[in-house]
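For reference, the structure discussed in these notes is given below.
The complex appears here without one of its protein chains, the remainder shown in place.
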Amino acid sequence: MKEQERGALGVWLVGARGAVATCVAYGLEGLRSGLLEPTGIATETEPFAGLPLRDFGDMVLGGHEITSQKLDRSAADLVRHGILRPELVAASTVEAAAYDARIRPGLLDGPDVGRADLDPAAATLSGTSPRTQVEGLRADIDAFQRTNELERVVVVYLASTEAWRDEKDSWQDLAAFERALDEGSELPASCLYAYAALTGGHPFVNFTPNRGASIPALRELARMKGVPHCGNDGKTGETLLKTTLAPMFLARALKVHAWQGYNILGNKDGASLADPVRREAKLRNKDHVLRAILKQPQMHSEVGIDFVPSLHDWKTAWDFIHFEGFLGAKMSLQFTWTGSDSALAAPLVIDLVRLADLSAARGEAGEMAHTGCFFKAPIAGGTHDFHAQFQALLEYAARKV
Amino acid sequence: MKEQERGALGVWLVGARGAVATCVAYGLEGLRSGLLEPTGIATETEPFAGLPLRDFGDMVLGGHEITSQKLDRSAADLVRHGILRPELVAASTVEAAAYDARIRPGLLDGPDVGRADLDPAAATLSGTSPRTQVEGLRADIDAFQRTNELERVVVVYLASTEAWRDEKDSWQDLAAFERALDEGSELPASCLYAYAALTGGHPFVNFTPNRGASIPALRELARMKGVPHCGNDGKTGETLLKTTLAPMFLARALKVHAWQGYNILGNKDGASLADPVRREAKLRNKDHVLRAILKQPQMHSEVGIDFVPSLHDWKTAWDFIHFEGFLGAKMSLQFTWTGSDSALAAPLVIDLVRLADLSAARGEAGEMAHTGCFFKAPIAGGTHDFHAQFQALLEYAARKV
Amino acid sequence: MKEQERGALGVWLVGARGAVATCVAYGLEGLRSGLLEPTGIATETEPFAGLPLRDFGDMVLGGHEITSQKLDRSAADLVRHGILRPELVAASTVEAAAYDARIRPGLLDGPDVGRADLDPAAATLSGTSPRTQVEGLRADIDAFQRTNELERVVVVYLASTEAWRDEKDSWQDLAAFERALDEGSELPASCLYAYAALTGGHPFVNFTPNRGASIPALRELARMKGVPHCGNDGKTGETLLKTTLAPMFLARALKVHAWQGYNILGNKDGASLADPVRREAKLRNKDHVLRAILKQPQMHSEVGIDFVPSLHDWKTAWDFIHFEGFLGAKMSLQFTWTGSDSALAAPLVIDLVRLADLSAARGEAGEMAHTGCFFKAPIAGGTHDFHAQFQALLEYAARKV
Partner (left out) sequence: MKEQERGALGVWLVGARGAVATCVAYGLEGLRSGLLEPTGIATETEPFAGLPLRDFGDMVLGGHEITSQKLDRSAADLVRHGILRPELVAASTVEAAAYDARIRPGLLDGPDVGRADLDPAAATLSGTSPRTQVEGLRADIDAFQRTNELERVVVVYLASTEAWRDEKDSWQDLAAFERALDEGSELPASCLYAYAALTGGHPFVNFTPNRGASIPALRELARMKGVPHCGNDGKTGETLLKTTLAPMFLARALKVHAWQGYNILGNKDGASLADPVRREAKLRNKDHVLRAILKQPQMHSEVGIDFVPSLHDWKTAWDFIHFEGFLGAKMSLQFTWTGSDSALAAPLVIDLVRLADLSAARGEAGEMAHTGCFFKAPIAGGTHDFHAQFQALLEYAARKV
């Protein structure tokens, strides 16, 4: 791969000053400067060594954002709570400012309209028709690509969890979707972003539980345009553990009576999930995986998410698994997982950007089925067993070398 | 498979009145009578449905034992501590008495000589020469087979943990081993049992950390005689979890700084493990698996086992995993596993008996490499990743159907 | 105390075949027969040795119940789930049957009307006017006392959690309450029971979060009639721990940022608490104690109760306490408490019966302020600090010897 012969890779982050995006931005700079090791980045490990993956130094960041808070404020918050190291932030001020300058006002999801801390320009864009909105979004991305002479732009959707909506007829095929767009019908912002990216030919990664490119209409669009995409809902913590542990219970023929999970966290994601309407999508994904793996219809399971402000970005999950073994003996497993939500998510974003770039370079179109291990609800479906999912990724990597 | 045309399967349990063997005996009777579901028995699940595995009703139990306590006393202990249900014990008295009557005095391991609760006949046998001992053991098993007109006998070694011994020259090949046997050298009792079983052509399952058939001399013997065998050290609890979870840390490129594990239990196994000389073998197996999977040489890890009498057969393990993610963020996972040691082990014993019987029927000889998922230290080596091990078992099952 | 000179003590349990009452009945019989030690019964410990407390053998049980399930069915459930020992149940059949025969149809709380498993006689009683209802209840208790020649009857209210009601004007004084009674206004069943007991001169113990005798009108009645009473809401598990631990944080000047508590249980209490309307009262009591002790208005706290059927009477609580120490260092404490809800409650019921009997014998009237350590919401108010509450009980005991 002769880098001088091609442009760099653009990484367009939607939710560009959120905690995850901030960790991606400073993290990439730390990797470039050698202040950070690539801990948590799977594509840097040995099984992926032979793939022509993009270097960290060969990526340029930009993005959309709806709040007016500057990037260095997000960074200061993360320093205060022990996630970003002050040395790293201090050493990255120039790059961070350059990234901040490339951020453009984003699009509000309907129910967000009227929030206090919004960028007025975002509010303005959100007042226009859906067709105007997607054109605006796409123009921003195209300008980013042109200005920075980028070979390709991967769009990563990292915005807050949207209010849950049931499936609509207009989501079922591309024609209906475009009709809705023209008629000004209400559509989730995440779908508008996905539409803007895919029509522009930009690979799309949806790291949130929002609909994004996962609705039939947009999957059709991606295939038609020959653009790779993946999602939904990054598998970073409790669900990662659930899908790691549940297959063991199945393999050992143990009967799981109950799997209760409680999540507490204090970042923006936690705050927005305190709203039951938004929590819905996340809880569905978190609970569904267990039922899919364990195939025990009688099992009782529940997942809770509660907002505990003092935890900030540190998420603690307690899961209690009540199971029965031979002779009817009742047993239990409980675990407590404590991790930084954003520091867990950021390296997966980097992995996915590299994999989406690779897929695009190879002309793969539609759902990136090999990325199931990164998501709570993989668009392409398939098993939720983390080991089987990761095995599939390893096989993809081996095949492609 | 027309059962009337062949004899039943003999299952010879060494440690025949211990907690695991007691659970196997009452458990099999419960399965036969329909009082129990086959929870915990992997070979009863769908992927194994096509294999010609022995029916529960087609097994006859016998065994060796060194203590003089009767089987119903072991059962009463397990009832008192909530592991065996009183209804099951009440409904199984006839079968239990028949099994008890088939139990023969066993062999002491050197350091056990002089214990208080021993069967005097066991002490007598243990006073003879090694050659006489193995002949006595084999004669018992052969008589069991003859008397009960058994098609085959699988010997399962379930005795207490022996004192740890470093490898000896006389263990390295069969000739040296037989010389040591003739010269009356000190040899672990578990090896004498294995020798008696294998020379008799009986498949041998070693569920303990004791040496059993895992020394080179006896692996040579098994291959020479064409007898299948497997071991060592059943993977029932904390290690099962370790080998389920550790691959996830590897896959996610997370850096594990420390993995501390503490086990507390109160049964005979716990009591004998309170002796540091015996604990050695177990701790080696429990710690080794992590290093083998994670390949992180800088990792700090420790495993403790402490005897807490009031817990009886209920084992609780607390593991604390300190790891680092992206950006240097320090995170942790802790789990508490609470289960009945014997109710976890017994179904694996039944699975292994069936698999050993099947291997013998098919003429497979030597280490049963497909049984790695059942053991902390699989004799045939290979990965410790539980998922990969179970995948190998599924492939064996699929291949053989 | 010459027992022959006075009658025995009647103990009238409302919710007479519920899990707690069943444990009280079999437990008392076990204490009398010597099958059980008095573990969990504080009044049997040394500091109470000098008080003239009623012997276990000197108590006769009766009660009200709304369901038609027989006592031995409740007992069988508790045996199956490892709470009552089968030997104890087997040895208590005669006494249990006698108690069962003394149980009378109880009164439904309004929202319970129409449930499936109800005793038809209870449904009939509940259809009459409030005045008729309280007269019926009182007649049952009086007949129990007469028939069994009892010196005194203590009424213990153990029924299921009622739907939460806001305070009403008619609860504020006795005259208003009696007017409501005569007018047939809706009143909580727990208040009708308390009214029946107190007007009959029977000490009343309210072990539930229901209103019982805690409303001003009935506190007035108790004082007027010279009858001692206590409540509300037995402090058996998570709240016991909260009120044990929270004073330490206060004493050490640690700043508690968040105290999250999650309770999972599977008994009838759990099932009825799955109904948010009923859960309300309990959650208020569980959360209030923390705020009262810690006096940290900025603290975030939350309590959850979820119904997990497989746990049956075994309750598990996980609490996560996020606190700050010197230098702003953020720390945490988490605990998991696993206990049998009923086996924790039953001995407190026995203690309270003895203490109520003693208070009555001594002519103490109104709220038994010295019993604060037994309750989540002591009627007489005062500190929630468990140690201070228990100290007050010890001082009462010392003073009264």
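By letter and in written order, the chains are A, B and C; residue numbering begins at 1 in each of them.
Here is the rule we go by: contacts are C-beta pairs under 8 Å (C-beta built on N, C-alpha and C of every residue); 3 or more make two chains touch, one makes a residue touch a chain.
None of these values were measured; they are calculated from a predicted model.
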Which of C:170, C:190, C:285 or C:340 contacts the chain that the document leaves out: C:340
Touching residue (missing chain; options C:21, C:60 or C:83): C:83
Among B:145, B:316 or B:383, residue touching the chain not depicted: B:316
Chain B, residues in touch with the chain not shown (by the definition above): 257-258, 260, 262, 264, 300, 302, 304, 306, 308-311, 316, 318, 320, 322, 330, 332, 334, 336
Hidden partner interface residues of chain C, rising order: 23, 26-27, 30, 36-42, 44-45, 82-85, 88, 240-241, 244-245, 247-248, 251-255, 324-329, 331-340, 343-344, 346-347, 373, 385-388, 390
Positions on chain A where the hidden chain makes contact: 82, 86, 336
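What we mean here is this: only the chains that are shown with their structure count from here on.
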Same or different residue numbers at the chain A/chain B copy interface, by half rule: same
Set of chain B residues in contact with two or more other chains: 82, 336
